[in-house]
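Each chain you see keeps its place in the complex, though not every chain is here.
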Amino acid sequence: MNDVLKQIETVLAERRNADPDSSYVASLHHAGLDKILKKVGEESAETLIAAKDAEHFGKKEDLVYETADLWFHTLVMLSHLGLSHTDVLTELERRFGLSGIEEKASRDK
Amino acid sequence: MNDVLKQIETVLAERRNADPDSSYVASLHHAGLDKILKKVGEESAETLIAAKDAEHFGKKEDLVYETADLWFHTLVMLSHLGLSHTDVLTELERRFGLSGIEEKASRDK
């Protein structure tokens, strides 16, 4: 489970220069940043809608699906701009003080 | 690096029922789903803005920061609704066929 984001990054890098007609990832890169960002915005909206339905109907499959879509398109965005999921995880680690978890725990009190 | 999301999930669970005045995570849960979703939408917009600035000015720190904010608030959303980042990673793994990476690679050609 731990390496899923790393494995996806490898796949995204492989497909980046593939034939746009045969790979969705390649078609996104080929269309450019605005197309990728439009998808991020669209998947964000779909995540909100699915979360409201999860709240009202208790059905959570759609929310998992839409959140996966949102994360996926942010990964393509990072890849398009020469960034990696590890940049984001490092920022989260820094913010949460996870390299020194005791220090964080004391700070949060 | 691999366990950052898992460590964050543990921290989020610990803080869920903390004093809303002392913990941002607790204050989000206390305010409710709509507040959390509003933050997801807001961070999505900030991610788009930062990505456009990364494109125009080559400055990528803000994009890493905003994407971390976006992922963080989706993690709080998942936690609020009894879901986990592992649900999302499992969906991504399924979609990418990462449990059988060779099969996926052949399918993508």
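Each chain gets a letter, A and B, in the order it is written, and its residues are counted from 1.
Quick note on the criterion: a contact is a pair of C-beta atoms (placed from the backbone, for glycine too) under 8 Å apart; a residue touches a chain by one contact, two chains touch by 3 or more.
If you're wondering where the values come from, they're calculated on a predicted model, not measured in any experiment.
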{"item": "Given 2 visible subunits, total identical subunits the whole complex contains", "value": "4"}
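Going forward, only the chains that are shown with their structure count from here on.
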{"item": "Intercentroid distance (Cα basis), chain B paired with chain A, Å", "value": "7"}
{"item": "Touching residues (chain side chain A, partner chain B) in the complex", "value": "1-8, 11, 15, 18, 22-23, 33, 37, 40-41, 44-45, 47-48, 51-52, 54-55, 60, 63-65, 67-68, 70-72, 74, 77-78, 81-83, 86-93, 95-96, 98, 101, 104, 108-109"}
